[in-house]
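Before we start, here is the structure in question, set down as structure tokens.
All protein chains of the complex are present and in place, except for one that has been dropped.
Showing subunit A:
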């Protein structure tokens, strides 16, 4: 048992495990397209930790190193954003209004649903900024008086949900253009949704990244009145 502990206490364990599971998830995804690689990677890692009795803190050392690259990856969204702007010209107003309405309805619908279903105040406040990117959701949950960790988890779960439901739901709802799909998924499911769209279309991914950065600015502004009320 001590040898296993020695193995998992090095950050190399967390990094290697994450990359190995991700590579395996990509192979499986190539075969079965409906399997979500992020769901497979995270799910596989959770099963591994639980089955082997490895504490989350041990994994976190390496996990944080992988998660660090979310920073430069977000900055890199400037590239598809720059490229898609030429095609977006004249449609910017539509995207800005769409993102604002979507973000506002997201906050209101969460407040109404959680309140109606009797969730605790901490859960409600942590869930309000769920459609913003996780680093922003974490900060906003804290400012609103909720739990920052829970806020981050809800944001990631929302991203996962939106990226799994989004493309099919929008096709069903007759939203089929690049601008409509990109804006909707970027607003609802931030970076995870953007990553999902990027797999199929750089245009949609670029617009989604644009919507995501826009909602990262709009969501904190929309949350200011709630901050006053609580």
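The working rule: a contact is a pair of C-beta atoms (placed from the backbone, for glycine too) under 8 Å apart; a residue touches a chain by one contact, two chains touch by 3 or more; residues count from 1.
Keep this in mind: contacts and distances are computed from a predicted model.
Q: Looking at UniProt, which of "SCP2 domain-containing protein", "Polyols ABC transporter substrate-binding protein", "CidA/LrgA family protein" or "Nickel import system permease protein NikB" names the chain we cannot see?
A: "CidA/LrgA family protein"
Q: In the whole complex, what residues of subunit A lie against the chain that is missing from view?
A: Residues of subunit A in touch with the missing chain: 14, 18-19, 21-22, 37-38, 41-42, 45-46, 49-50, 56, 59-60, 63-64, 66-82, 85, 87, 91, 93-95, 97-99, 101-103, 105-106, 109-110, 113-114, 117-120, 123, 127, 130-131, 133-136, 139, 149-150, 152-154, 156-162, 165-166, 169-170, 173-181, 183-185, 187-189, 191-192, 194-196, 198-199, 203, 205, 211, 213, 216-217, 220.
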